[in-house]
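One protein chain is absent from this view; the other protein chains keep their places.
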Amino acid sequence: MKIHEYQAKQVLARYGVPVPAGEVATTPAEVRAIAEKLGKRVVVKSQVHVGGRGKAGGIKLADTPDEAEAVASRILGMDIKGLTVEKVLVEEALNIAREYYLGITLDRGAQRNVLMVSAAGGVDIEEVAAETPEKIARVLIDPALGLRDYQIRDACYAAGLDREAIAGAGKFLKALYQTYIDMDCSLAEINPLVLTAEGTLIAADGKINIDDNAMYRHADLADLAEEGQDNPLEAEAHRRGLQYVYLGGDIGIIGNGAGLVMGTLDEVKDAGGTPANFLDIGGGAKAEVVASALELVLMDPNVKGVLFNIFGGITRGDEVARGIIAGSARLNIQVPIVVRLTGTNEAEGRALLAQTTLVPAETMQEAAAKIVELARAA
Amino acid sequence: MKIHEYQAKQVLARYGVPVPAGEVATTPAEVRAIAEKLGKRVVVKSQVHVGGRGKAGGIKLADTPDEAEAVASRILGMDIKGLTVEKVLVEEALNIAREYYLGITLDRGAQRNVLMVSAAGGVDIEEVAAETPEKIARVLIDPALGLRDYQIRDACYAAGLDREAIAGAGKFLKALYQTYIDMDCSLAEINPLVLTAEGTLIAADGKINIDDNAMYRHADLADLAEEGQDNPLEAEAHRRGLQYVYLGGDIGIIGNGAGLVMGTLDEVKDAGGTPANFLDIGGGAKAEVVASALELVLMDPNVKGVLFNIFGGITRGDEVARGIIAGSARLNIQVPIVVRLTGTNEAEGRALLAQTTLVPAETMQEAAAKIVELARAA
Amino acid sequence: MSVLINKDSRVLVQGITGREGEFHTRQMRAYGTQVVAGVTPGKGGQAVDTVPVFDTVAQAVKATGANVSVIFVPPRFAPDACLEAADAGVDLAVCITEGIPINDMVAVVAHIRTTQTRLLGGNCPGLITPGECKVGIMPGNIVIPGPVGLVARSGTLTYEIVSRLTREGLGQTTCVGIGGDPVPGQRFIDVLPLFEADPHTKVVVMIGEIGGTDEEDAAEYIRTMTKPVVAFISGRTAPPGKRMGHAGAIVSGGKGTAQAKVEALTAVGVPVPISSREVPALVRERLG
Partner (left out) sequence: MSVLINKDSRVLVQGITGREGEFHTRQMRAYGTQVVAGVTPGKGGQAVDTVPVFDTVAQAVKATGANVSVIFVPPRFAPDACLEAADAGVDLAVCITEGIPINDMVAVVAHIRTTQTRLLGGNCPGLITPGECKVGIMPGNIVIPGPVGLVARSGTLTYEIVSRLTREGLGQTTCVGIGGDPVPGQRFIDVLPLFEADPHTKVVVMIGEIGGTDEEDAAEYIRTMTKPVVAFISGRTAPPGKRMGHAGAIVSGGKGTAQAKVEALTAVGVPVPISSREVPALVRERLG
């Protein structure tokens, strides 16, 4: 789960991290009022879950409240990589002398969390990681010991942080780690950590992703969870408890198991189609889940056809077929649906499907070809 | 550092452990008032840092406030194993159905903390440990993982706790462990954990010892630290930052290094004397520390002679001698002092001592024999 | 003959009195697995499908000699269950539970790797040695005994490929589902050496997916293997930076792409077909 910059900063501030004075706003008038209250040069920052906001024009400086209002009216409502800006964060502008990167995330290969520090902050760190990985100091965190002070020093010295910043940076890293652990993060970043012309350190931007699996420990974050979904369909899926990813094409894909669904996306692409979504309904395929999934996929106006790819497994194929038939029967379906059913009792399942308008398919490849063809014809 | 039962219960209560309603008192009138407030049968418990309070008559039940007052007037001021009772804890009496033991301490051999659970609670657990060790279930705690729920279950089932108590006991053990870790304990016990006739669990007694080395993390406990010293001389030593243990004999012992001082105690005993104390002044033996140590030892009215046993080590023997001479010169000494000095520059040191009334000795054995003889003569 | 489990495995079910635990206990027994004990705290003394229930894993192991444990408990209790199994000394703990917080597993996996116990999962379908023993939730009717060792990250896609192998008469020594979680107890590089050492396994099929670098790490190991490996990678067309379900299949920072995995594997001589349909033919070629 992603949370917005302003929310991440609120969290970090609770852990003692200095952040710029500022408030969030949804209208230019509010922006003006905040700028007046701050009484100095401000920065207006779009709050959307996407990188490269600055390059897209979603972050602007303003010297006066008038200017802040004007800037905000351009940013609010702006489209950044397909996302509409609905909120902006209005903050005091900083006198930036240096920018550093601080981050913690999981290193899957090492099966440990990793602390990353770089003196090349303020830019896309993935770019730095890809092009000049030596500019990022990394230390693995032993879960038994936590992040130790010496590791913080190792990382800061290895990253070549300015000496005057090293002692102070430790506080930020400790707070970042504590946040990461307490909040069950999968990513916690301060980027940039700014060394101001006045010689103080401040977190100019922050990013926190929270492990969905750990949400049961954070009932207080349930509100953020929904807001964390940028796409309205993904937000709706979250409410329905469905594993849905919006992909922007015109073939709706529903299957059980992430690997199988991904394999299906691959086959649809190979057949010349463009998947509208990823949707994993998990095991069982009960009628109500099938109906809910189908309804969700069809909320996407671009969808011209739906492909079900289900492996029966322990649940028998005829039961799964009944689930799909019952689920789809509840909805007023206007698009072609291809069902590919395999596993236990698949023959019985296909026999049931034969009595419906649902189009059966024997293999993934056949199913993909059929739905692409039918959708094109529609 | 030891803290009193009533203090331990306050700590445990902060961690969510149910304890009997009650208050601490220093006069029989206060005890009466508390008993009236509780409005039921009470138990009056002497607050001294020693086991076997019950057998010594330091714990009594009282059915009425009158009786509580009468009982308290007998307990307050009572001497239990050399300690004077200055405070009592007045608590509601419990209807005891079963008594269990719960404890956590360091297992030095395993270099880990160990959880101990026994269905044979309410008695001296060291006796149980010595006579029927199989009645105590023990599980070692991995510092990397903390005390896990399954270990709590393992211990409770292995100890044969009544099934109705097992689910509830987990809460007590978790709280006990959290207390142990947060408060840097070297021992944390609930003994007995009482299963009442009404079927509820409650901590009828609690004991917490805190690691002296960790006191810097617990500035809030500094008040308790002093109170934790039963013996007034040990309390004074604590204020002076000296490692002093009161032993009750008549030969004061001062040395540097615990092993050396213990070895000196052994030699004095072998020479027929009785050590008044253990006092380790650590390295260096600066004049002010020596003076402070000597002054402390002489506060004990039983002391008839003092033995210094110092190994010069890196600090030179002549410097140590000067420290002892300067330190003792400040005090008006009425008892014989034997100084045994060894290590670097010991000859020069002895030469300096020869010009004083301090009695030099070549070996530990000679020093022990001399001080015992001189003290006997005094 | 097999890796990790066989007809002599003595299986214990943690969470046996739960809905999933009870259902799959019956399924496993129906397949012929020796389920010797179950554990649910507080329910010691009961029985499920004639299997005796104990309060703790330690008691169950002591009483029954169980050496494999399969875990069907809710996510918040699963980390503790894994540790309990390891502490009780089973050889293999199979954690089926889906949805365990990542940081919990970071700690659990780090610890269990220091013990004698092997952890498989969480969020995995378990494993099956055809005709001998099934531990977990893999459908027993899609496998037959034979010379193919199979190890996979995804569940249903694996069933799909296995059933295709089976239909074409290509039986399996053991099928191992390592699960798709970001921090699994067993990775490809933990399981491949078992097949390399198993005299009955002649070819290994490895089914990977986008995300992480397990497939790339596996390629390094495969370079040293004597046995042929056939691989399949799903998610070739998935867009980067998108998490595909709980499986944790996510591509980020230029790492973990299908392309990188396919390249790493083909570089060490492993064929990686575009379509999973092609897997059986590639296996048959290598069986010679």
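Observations on the model:
The chains carry the letters A, B and C, assigned in the order they are written, with residues numbered from 1 in each.
Here, a residue touches a chain if its C-beta (ideal position, glycine included) is under 8 Å from a C-beta of that chain, and two chains touch if they have at least 3 such contacts.
Only a predicted model underlies this, so the values are computations on that prediction, with no experimental measurement involved.
Within the entire complex, contacts from the absent chain reach the displayed chains A, B. Interface note: of B:P28, B:G206, B:G255 or B:P336, the residue touching the hidden chain in the full complex is B:G255. Checked against the full complex, the one of A:E92, A:D154 or A:E236 touching the unshown chain is A:D154.
Although one chain is not drawn, its touching partners on subunit B can still be listed: residues 106, 108-109, 111-113, 126, 129-130, 142-144, 181, 184, 186, 211-214, 216-217, 243, 245, 247, 255-263, 265-267, 269-270, 275, 278, 280, 283, 311-314, 342-344, 363-365. Considering the complete assembly, subunit A touches the hidden chain via residues 142, 144-145, 148-151, 153-154, 157-158, 163, 166-167.
One rule holds for everything that comes next: only the chains that are shown with their structure count from here on.
Relative to subunit A, the most remote chain by averaged C-alpha coordinates is B. For this structure, the chains sharing the highest number of C-beta contacts are A-C. Chain centres here are Cα averages; for subunit A and subunit C they lie 28 Å apart. The mean-CA centres of subunit A and subunit B are about 56 angstrom from one another, to the nearest whole unit.
Residue positions of subunit C touching 2 or more other chains: 107, 110-111.
Looking at subunit A, one finds that residues 143-144 touch two or more other chains.
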